[in-house]
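Single-structure report; data block below.
A single protein chain has been omitted from the complex, and every remaining protein chain is retained in its original position.
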């Protein structure tokens, strides 16, 4: 298959959706991005890579980091994590409190905000220097030192992050946050502020396609079984209340972020990252979703 | 791999869960089954088959039929079906009305009761003799004439089916049932009453592993793309509010029924049916779930 | 106080709201009423009466009948009724199923649809000829034989009553309907179809102002304590999710109907009925609410 040709076609075809959707602007820093940006980077396990567009420009990875965070947490505490967070799709928007209230403080899964906040709490409890260690971990995953927190984004998130503060307080009231609330929020907003390129994201998620090579910060490997389960989690929970739609149309495990990025993996074959800042009503990149749908349609490469 | 040996091991290992769980007894007919029954039947695309236990005894397939029903409906009306039912996991029990009320009569997906009732309504609108035609379709899928409705089960379901009647009336109040409510319920209870063996179920679901060979009743094929999407749907919605758990632990698209049956498919390779009547708290076969978890663990055959 | 003068003023002042709101048209029979109709009838315990507008024209009393029905049920089975229905405001629209589902089939109170359907079921169980006996009871309360069911309205409600059928089936699934669903719905739709004038309604509710004179069909009196509790129930639950608003602005126990009628009582003093068909967004008579607000403001006669 001529993957370069396919990416070029996708790039052209998604242009018909340019102008649809809306860049996230709940904090000013995110709203300043050029909405026309678009990039794809495809990395195969055998080392081949293909790309189109602005695939080497940095953008805010936002919720995509939740997958890396839960992966790191599992590498440290293993199965015990499932006592504090579930593995079910929530069927609710990413930042809902209602469900959390009814289910007594156990988030449905680690890829919605409440779950990721519990994961952040776990990492704070186990990392010596949480911010420094986490950044080190992401750099190792992406195989580059050139990855930073955007301190301005992190600070701005905190200024406007009342809903996340509400969630964290509610979790704390149920005993499912062990550290100081301010510390958890600070760490969470920092890891969400990480900036990466499509190329770097694609590289960082390659271990999810290649079972068993995800070097954890502790120097141990995530097992093949753990990787599979993280992929399963992305499949059912990676797109908030649009997870079914993504699974249905794209058929690959993946995760989106409000910065317009989406990563997806095709086990045993490749990982791919797309970036286009305009979001659909569910908060997922509109052209990014279309691009990945075209990718699996054109290549037939879906897990189903 | 020695699949026969693996099935034998699974058979032994799941015995430690015998006694846990509870046979469905909301209608007397289902409650009369011997709870100790257990069977697995594995059918590969290349024709090889493996089995253990009571894999050739009939049992009530119940909700498993929802996959066949929605497949048939798609083969008839195509994409139009998604105007009347969604593709998202519900995050709620199988028979919940609350979500349906909030979302104005559009069921979250066709594999929960409300969605399957809409599918039943669609089939009634398009089949000349709905009961006869549907049975004919299932027989063709399973490649045997020896499949029947259990009229007693269907009648008993109706006597106790007030919640399904509530759902259908609520759907009707939103305009999402076009036929007579009694007719829809009658057809729905009939198709759920079908009795099949693990062997027959495994055969009937083989086309979901082998993209593009699912003969529809109209004589046309479901496309490879349609099959993939049905698999995706099973993955995210096949186990009610335990879909994430199944995806996480088993990693195969599948569907369970309250009669204790579960089918699952490994695309390009095999389909498998398990039967064990005792259900866990979420209404899925307790030993069946364990058996399939062991199968993917022992074989490494998960889609992730 | 010159009550006639006050009613005349109210009649004039509410004209500024004419044209706002919308006549109920979920069944054609209700939609045919002249939206400009307006009437008030005020009956004092000492026998004095005052009225303005079309206070002696018949209209569909609809949900107002729920108070009479629960009163009759209490006169028959007493406190046992509270095992099957609660006394709390629902905080939800009148026809919601969600709450009923979460609370396992015990309606929040007898003045929302689900609760009134349970009351209808109780009456069917205890009345020899439910329809005939209930009509007889209402006639005695209103002191006139000239009260009828509107059979056409009852039939039309049934044709369009899928949501009430949904509620009744859901109640039945929880075991809180003892009779045949069709019979319950038929009886319920009949009692809601009763047509009365403001004058007749005012008379029928006078016993609620005059503790202890509500002749029950069994020939016994409702006790003063029972009357007070029914008034309390009207106060907290008489206007669906606008009960607080009515209590807040009008300050009298009352009950509205989708036909545009409202009754209210001022204990020890009077009962009043208003009619104006246009409804606000919560389903209560828009001008009727305003008229009663003006009445308590002008007279200072609120229970608070």
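Things to note:
Each chain carries a letter (A, B and C) given by its place in the written order, and its residues are counted from 1.
Just so it is clear, a contact is a pair of C-beta atoms (placed from the backbone, for glycine too) under 8 Å apart; a residue touches a chain by one contact, two chains touch by 3 or more.
None of these values were measured; they are calculated from a predicted model.
Note on the chain not shown: across the whole complex it touches A, C. Across C:49, C:148 or C:297, the single residue that touches the chain missing here is C:297.
Which of C:90, C:113 or C:164 touches the hidden chain is settled by the complete complex: it is C:90. Residue A:172 is the one among A:84, A:108 or A:172 that touches the chain missing from this view. Contact residues of chain A toward the unshown chain are 96-98, 101-102, 162-163, 165-170, 172-173, 181. Along chain C, the points of touch with the absent chain fall at residues 86-92, 99, 108-109, 224-225, 227-229, 231-233, 235-237, 241-245, 247-249, 251, 253, 267, 297, 300, 302-304.
Note that in this section only the chains that are shown with their structure count from here on.
In the CA-based superposition of chain B onto chain C, the rotation angle is 180 degrees, rounded to steps of 5. With centres set at the average Cα position, the gap from chain A to chain B is 32 Å.
Centre-to-centre separation between chain B and chain C, using Cα means, comes to 47 Å. Per-chain CA centroids place chain A at a distance of 54 Å from chain C.
Those residues of chain C in touch with two or more other chains do not exist in this structure.
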